[in-house]
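Worksheet: one structure, shown below.
Removed: one protein chain of the complex. Kept in place: all other protein chains.
Up next is chain A:
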Amino acid sequence: MAQLTGDVEKHTALYVEAFNSGDADAVNAMYTEDAVAVWEPGVPLTGRARIESVEQWLAAKPKMTATPRHSFVTGDTALLIVDWKIDTTDANGEPEQLTGVGVDVLRLGEDGNWRYAIDDPFGEK
């Protein structure tokens, strides 16, 4: 079940909850229709390809923790800088830990809820 919020500070926590539940539909509901995600550095995905990449990622049942470091919120657009960590398994089934500093751009929809417009998990190196 997708959970959206009008409080941008809560968005990251709800996203982590949806991600860790393994519910790809719930995760995808937290993106705008024309959102861009760059989960593989240098390879921006949008539309159907982005939606399917979420499904592929969640198949390995990864667990994420995320702590927002900075948030810059204007009327209808926000920039969040987020420290995150994902415990997952690699292609050989071995445990793998990924970490990064995400640069997330959110848009406030007409329904009063924030959604990811741009999700760049390795946006700050």
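Rule of thumb we're sticking to: a residue touches a chain if its C-beta (ideal position, glycine included) is under 8 Å from a C-beta of that chain, and two chains touch if they have at least 3 such contacts; residues count from 1.
Methods note: contacts and distances are computed from a predicted model.
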Original post:
Which one, "Aspartyl/glutamyl-tRNA(Asn/Gln) amidotransferase subunit C", "Dipeptide/oligopeptide/nickel ABC transporter ATP-binding protein", "glutamate synthase (NADPH)" or "Nuclear transport factor 2 family protein", is the UniProt name for the chain you do not see?
Top reply: "Nuclear transport factor 2 family protein"
**OP:** Identify the residue among A:Ser21, A:Gln56 or A:Thr77 that touches the chain left out of the display.
**Re:** A:Thr77
**OP:** Give the residue, chosen from A:Ala35, A:Val54 or A:Val82, that touches the chain omitted from the document.
**Re:** A:Ala35
Original post:
For chain A, which residues lie in contact with the unshown chain of the complex?
Top reply: 32-36, 38, 44, 46, 70, 72-79, 81, 103, 105, 107, 117-118, 120, 123-124
